[in-house]
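As you look at this complex, bear in mind that one protein chain is not there, while each of the others sits in place.
As written, the chain order gives the labels A, B and C, with residue 1 at the start of each chain.
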Amino acid sequence: MTLQHYLVISAILFTLGIFAVLTRRNAISILMGIELILNSCNLNFAAFSRFMTPSEDISGQIIAIFGIVLAAAEAAVFLAIILAIYREFGSIRPDEVDTLKG
Amino acid sequence: MVVPLISIILLCPLAAFAIFGLLGLANRRFPRQDYLSTAAMLIALACSFLLLREVVPSPEAHTVDWLSLGGVTFSMGFYLDSVTVIMLIVVTLVSSLVHIFSMGYMHGDPRYPRFFAYLSLFSFSMLFLVVSDNLLGIYIGWELVGLCSYLLIGFWFEKDSAANACKKAFLTTRVGDVGMFIGMMMLFKQFKTLSLYGDGIFTRITNPEYFTADATGIVWLSIAGVLIFCGAIGKSAQMPLHTWLPDAMEGPTPVSALIHAATMVAAGVYLTARMFPILTETSSLVIAYVGGITALVAATIAIVRFDIKRVLAYSTISQLGYMMLAIGAGSYVAGLFHLTTHAFFKALLFLGSGSVIHAFHAMHAHAHDDEHDHEHADSEEHILGSEIPPDQDMRNMGGLRHKMPITFVTMLIATLSISGVPFIFSGFWSKDAILGGVLGRAMEWNSAHHYILFGMALCAAGITAFYMFRLIFMTFFGEPRNQEMHDMAHESPKSMTVPLLILAFLSLPVVNILWFNEAYVKPPPQPHLHAPQHAYIAPDGNTGGKGYAVSLFGVSEAVAAEEEGGHSTDGTHADDGHHGHGPAHTIAMVLSIIVAGLGIFLSWLFYHRRTLSAESVATTCRPLYNLFWHKYYFDEFYDGVLVTLTVWKARLFAQFDGSVVDGIVNGVGFVTRDLLAAFTGAFDNRVVDGIVNRVAQVTWAVGGRIRRIQTGAIQTYLFVVLAGIVLLILIFRAL
Amino acid sequence: MKNIDSLLYFTPEILLVIFAVAVILLDLVVKNRESSAVAHLSLVGCICTFAAVLFIHFSFGDEGPISLFLGMIRLDTFSSFFKILLLLATAATILFSLRSEELDARLKGEYYALLLAITLGMFLMASSTNLLMIFISLETVSLTSYILAGFLTHSPRSSEAAFKYITYGAVASGTMLFGLSFLFGMTGTGDLAQIAGRLTELLAAGDIAPLAVLIAITFVLAGVGYKIASVPFHMWSPDVYEGAPIPITAFLSVASKSAGFALFIRFFYTGFGSTGLMESVNWPLMLAIVSALTMTVGNLAALPQQNVKRLLAYSSIAHGGYLLMGGVLLTSEGIGAILFYLVVYLFMNLGAFYVVVLVANEVGSEMIDGYRGLASHAPLVAGAMMIFLFSLTGIPPFAGFFGKWILFTAVLEQGYYWLALVGLLNSVVSLYYYARIVKAMFFEEAGEETDSVSFSTGTFALLSVFVIPTIFIGFLNIFYTFSNISVSVMPMQ
Partner (left out) sequence: MLLSLMIFIPLLGMVAVLLLPRESEELVKRVTLLFTLIPLALAVYLFISYDRSTAGTQYVTNVPWIDAFNIQYHVGIDGLSVTLLLLTALLGPICVIASWRNIEKGIKAYMALFLLLETGMLGFFAALDLFLFYVFFELTLLPMYFLIGVWGGPRREYAAIKFFLYTLFGSVLMLVAMIAVYLNSNIVNGVAEGARTFDIPTLITLAATQGHALANSDFQVWVFVGFFIGFAVKVPIFPFHTWLPDAHVEAPTAISVILAGILLKMGTYGLVRINMAMFPQGLDHFTDGIGFWGNSLALLGFINIVYGSFCALAQTDFKKLVAYSSIGHMGFVILGLAARNDSGITGAILQMFNHGVISAMLFLLVGVLYDRAHHREINGFGGLGTRMPIYTGITTLAFMASLGLPGLSGFVGEALSLLGAYERFKFLTILSTIGIVVGAAYFLWTLQRVFLGTLNPKYEALPEINGREILTLVPLGILTIVLGVWPNFAIDMFRESVTNLIDVLNAI
C-alpha cells in the first residue's frame, strides 16, 4: 500500500462525509457525516506521518490521536444539542429547524 | 469748497430718509416728515446754486478709494462740470417744487410721511447718480433710483394695478441694466478701471496700452457703447422697453412729475451724454434711430389716449426719444438743453394734471378703493384691462379754465413750450436746436440716415403739438361733460399753485439761457475718433456754448459760428461745413414752426371747433387708429408670448411626466417664469433628486435579496460554504 | 524551550484553569441561588490572569519572542496584546451576564466556568504556532461556544442557534483540518515557520503544484473564515447571534472575532507569508476580494433588519470585512491598524450590546420598535447608544473614525485604492441602518406612555466604561504606539 491509496481512501471518506452533511434529512446522519470528515483527516495525518516524515518523528500520529479525542468531544456536545432540539422542536430534521432566518 | 457743498447736497436728503427709517424701526414718526424732507431739499437747492460759480474754472474729479483690491482699485467720487451742475440744479429745483406741491396733493394720505421719506431717498439717489465720476457710482445711483421709482409707483400698493406696475417697472428697467452691466464688464476688462475721468476710461482710451482704435477696436467699442446704452433704453423708456412708463402712472402724480418726467427717466439721456466720448459712429447711429423711432411711435400713441396722465407719459417717452436722437446725432448740447427745458415744462404739465385730478377730489377714492365701475369705461378698454380712473379721464373734463385759472394758464404755457411755439417759449429753442443739429449733420454728411432721422423728428414735433393741444382743448375748453364732477372741481391750494407758477416762469427761455451761455456747456472730445470725417464731433470745446449764447438773436449765424468753431480744430471740412450748415438751422426752424402751427390748427379744428370729428377719422382709418390705440400691440405681444409659452409648458410637462408637477406657478408673471422656472423646478424634484432616491432604493433592494439567501436551513449554509470554497479555488486557478 | 521551564511563562493560562475549577467548586458550595459570588470569583480570576499577563509581558517581553512547549506556543507582545483584549471582553461579558435577566439563575457555575475555559482556548489561539496547537485551541473555543450559544434552556431560538452553530462549525473545522493535513503532508512538519520555509523551497523546486497549496490554503481559510465570519463562511453568525443569549452574542462578536484574527494573522503571515509562495498563490488578492465581499454583504444585509441583535450581527460581519482589509496588506501598518481597530471595536461593540441588554431588560424587546422614544425616558442610555452607533459608522470625533482612518491609510498606502473606496462607500451605507436605530430613539415617540426608566448607578458606571474610551481612544497617543509595538515582533518575510 502506498501513500496514494491512503489519500484516495481519505478523499473518498471526506467526500462521503460532505455528501452526508449536505443531503441527509436527519441530524444524526449529519453527525455521522461530520465524523467521517474528521476521520478522513486523521487518516491523512497518520498516513503522511508514516510516509513523509522520518520514522522517529511521530507528530503526525499525535495529531491524529488528538483529532480522535476532539471528534469524540464534538460528538458528545452535538448529541446533547440534538436532544435539546428534539425537546424544543419535537423533531431532528435539520430543515425544520429554521425559525432564525433573513 | 466743492466737496463739502456736494456732500451737503447728498447728505441732506439722505439724512431726511435715514431719520424716517430709524424712527420707523421703533414704530415712531418724526412729527413733520414733510417739512424735514422739503427743508433738506431746499438746502440742497441752495448749495447747487452756489456750485454754479464753483465749477466755472475747470471741471475736476474728487475721488476716494472705495473698494481696493490687490491689483485694481475702484474709486468713488464726484465729478463736477457744467453738465453736472445743470443736472444738480434741475433735480434739486424740480424736486423741491414737487415736495411743496405734494404737501397739498398728498394731504391726508395714510402714508403721508412715508411719501416724503421716499422722495428724499429718491432725490439722494438721483443726485448721487448725477455727481458720480465713475460708471460704478452711476450704476449704483442708477439702481437706487430704480428702487425708489419701484417704491413710489407702488406707493398705493393695495391697488393690484399699482403692485403690478411697480414690479413691471423694476424688472423691465433691470433687463436694460443687465445690458449696461455687461457693457461695464467689457469696459473693465479692457481699461482695468471704471472711472471715467482723471486716469479713467476717457484718458486710457487714447492709450494704446489699453485700446487701439483700429477696425476691430472700433467694432468692440461700438458694441460696448450700445450695451451701455441698453441701460438708458430701460431707464428712459425707449423702444422696445418703454411699456413700463405708462403703467408707472399708477403712482401718485407728483411722483410722475418728478421721477417719470423730469429726472429719473432723463438719467438715461444723462448717461448717454456722459458716455459721449466713447460713442462711435455706429453706436451713435443706433442711439439716434432708437431715439427717433421712439419719438415718433410714442407721439402717435399719445394721440388716442384719453387718460390725461397717459397722454403725458407717452409725450414724455417721445420727448426722451428726441433727446436720444439729438445725442446720437452728435448734437450733444442740444440734447442736454432739451433735457433741462423738458424737465421744467413736463414737470409743470404733470403737476398741472395733478392739480386737475386733485380738483376732482377723487384722490382718496383713488388711494383706497379701486372702483371698477364708472360709466365711461368703454368696451375696448375692458379688453385692454387697463381702466381709466374717472378723475383722470379727459372725457369727464372740459371747460375747466374758468374753474381753475392758474392751472389753466400755467399748463397752457407748458403746452406752448412743448409744442415748440416760437419764440418766447424755451421748448422751441431746445427742440429747434435738435432739429437744426440733425439736419445740419444730414446736410454736411448728406447721409440718408440723418435725413430720415430729421423727418421722424419733424413729424414727431407736429404730432406733439397736435396731441398736446388736444389735451388742452379737451380739458379746459368746451362744455363740461360730467356735470357733478365738474361742480366739485375747484382751484387747488397755494401749496400746489405756487410751484406751478414757478415752473411756468422756468418754461420761459430767458432762464435757460442763463446756463447755456458762453463758456458753459462744452461737448467733450471723442478722442478715439481720429478719422477726418469725424472731426466735427471733436470741437475745441467752447462752441456748444456759443451757439446758444447768441441763439436769442438769431440761430443761424450762431450755428454757423458753432460749426466754424467746430472746424477750427481741423481745417479739412471748414467750407462745406459752412455751406452745409448756414441754412440748416434756418430751414429747420421754419419747418418746425410750420409743423407746430399745423398740429395746433388741426387739433383746434378737431377738438375745439369740431368742424372735423375725431370719431369719423378714426372710423375711416380704422386700422391705423387701432394700431395707435393698442400702443402698437407691444403689451399684447408680450402677453402673447407668455400665453404661447404657457401652452408649450403644458405639452412639455405632459411628456415630462403624467401629472402636473408641484411647484408650477400660476398666474401671470414674467415671460420666462412659467416655462423655465417650472421646468427646472420639476426637473430638480423629479430627475436630480429622483436619481439619488433611486440609488437608495436599489441598495435597499439588494439588501433584501441577500437576506433571502439566508434561508434559515443549515444545509443551505453548508452548501454555500462548499460552493464558496470551490468558487474561490476556481477563480484563483484562473488567475 | 522544554515543557517544565515553560510552565512559568504559562502562568496566565494555568490561572484560568485553576479559577475555572474553583468556580465550579464554589458553585457546589454556595447554596443561595441568587448570590452572585460565582460571577465575582470568575471576575477575580480575570483580574489575576490580567495581572499575570502584564507581569510576564513586562518581565520577559523585552527578551523578544519566547517559544514554549517545544515550539507549540509562542509568547510575544502580539499574544500579550490579544490576551489583554480577550480578558477585557471576558470581564465585560461576565458583568453583562450578571445584569442580563434572560440568563436564568440556575447553571451559574458551569456558565462562568465555560467562559473562563473559552478564554483559555482563545489565549491559545492567539499564541499557538503549531498546526496541532492551532487545531486544538480552535476546537476548544468552538466546542465551548456551541454550549454557551445554546445555554438558554427552554428557548427554541437558543437551541436552534447552538444546533446550527455546531453543525456549521464542525464542518468548517473539519474542512480546515483536512487542509491542515495536506499542509503537514507536503511539508512534513507542524511548525508554521518551517512550513513557510518548506513550501517556498518546494514551490521553487517545482516539487509540488501551486494548485495543491492553493487548495490547502483555501481549506484553511474555511476554518479561519468561519471564526471571523467572512463571506462565504459567514452565514452562521446572524442566526447564532440572534439566538444566543445577548452577553454571549456580545462575547462572540468581539472576543472570538479577535481571537480569530489573531490566529488568521499568525497563520497566514507566518505560514504563507513568504514572497516566493505568494508569487505562485496570490492569496492576498483573494483575501482582498473576500474582504470587499464581506463588508458589502454585511452592510447591505443589515439595511432591512428589524431585530437589533441581528442588525448588529450583520454589522459585525461588515466590520470583519474592514478588518480583513488590514490583513491583505502584508505590512506592519496593516496589522497595527487591525489591532488598533480591534481595541476600538471592543469598546464600541460591547457597549452597543450592553445597551441591547439593558433595553431587553426594560422593554423586553430586541426589535428596533422597542427603542422608540428611548431618548425621552432614558436619555443617558440613548445618548450612549448613539455614540456607539456613530462610532461604529466611523463619524469623528468617536474612536471608530480613528480606527477606520488608520485602516484606510494603511490600505491606500499599499495602493489598494479600489478596496479603500469600497470600504468607504460601505461605511456611508452603514450610516443608514445605524441611523435607523438613532432615529427610533431620538426622532420618534414611544408608542404607549412608558414612565422614565431609572437605571442603577452601577449600570451607568459600566456604561461609562465603554463610552469614555469610545470617545477618547482616538485622541490618545498611547494606543497607537501600543498597537504598533505589538506588531513589531511579527515575523514578516
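By definition in this document, a contact is a pair of C-beta atoms (placed from the backbone, for glycine too) under 8 Å apart; a residue touches a chain by one contact, two chains touch by 3 or more.
If you're wondering where the values come from, they're calculated on a predicted model, not measured in any experiment.
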| message | According to the contact rule at the top, which chains on display are touched by the left-out chain? | response | B, C
| note | Where C:219, C:268 or C:390 are the choices, the one touching the absent chain is C:390
| task | Would you mind spotting which of B:107, B:167, B:401 or B:449 touches the chain that isn't drawn? | result | B:167
| request: Would you indicate which residue among B:2, B:15 or B:147 is in contact with the undisplayed chain? | output: B:147
| Which listed residue (B:122, B:181 or B:350) would be found touching the missing chain in the intact complex? | B:181
| What residues on subunit C make contact with the chain left out of this view? | 379, 390, 395-397, 401, 405-406, 408-409, 412-413, 417, 420-421, 424-425, 427-428, 431-432, 435, 439, 442-443, 475, 477, 480-481, 484
| remark: Residue positions on subunit B contacting the omitted chain are 21, 24-25, 27, 65-72, 136, 139-144, 147, 150, 154, 157-158, 160, 162-164, 166-167, 170-171, 174-175, 178, 181-182, 184-186, 188-189, 663-666, 669-670, 672-673, 676-682, 684, 688-689, 691-692
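As a working rule, only the chains that are shown with their structure count from here on.
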| field | Inter-chain centre distance, subunit A versus subunit B - centres from mean C-alpha coordinates, in Å | value | 98
| So what's the Cα centroid distance for subunit B and subunit C, whole Å? | 80
| Shared-contact residues (touching 2 or more other chains) in subunit B | 707, 710, 712, 714, 718
| remark: In subunit A, the residues touching two or more other chains are 18, 21, 94, 97-102
| task | Could you please specify the touching residues of subunit C with respect to subunit A in the complex? | result | 131-132, 135-136, 139, 143, 146-147, 150, 153-157, 159-164, 166-167, 170-171, 174-175, 177-178, 180-182, 184-185, 188-190, 238-239, 242-243, 305, 310
| Once bound in the complex, which stretches of subunit B touch subunit A? | 707-708, 710-715, 718-719, 722
| request: Mind listing the subunit A positions that touch subunit C in their complex? | output: 10, 14, 17-18, 21, 27, 30, 34, 37-38, 40-41, 44-45, 47-49, 52-53, 57, 59-60, 62-63, 66-67, 70, 73-74, 77-78, 80-82, 84-85, 87-89, 94, 97-102
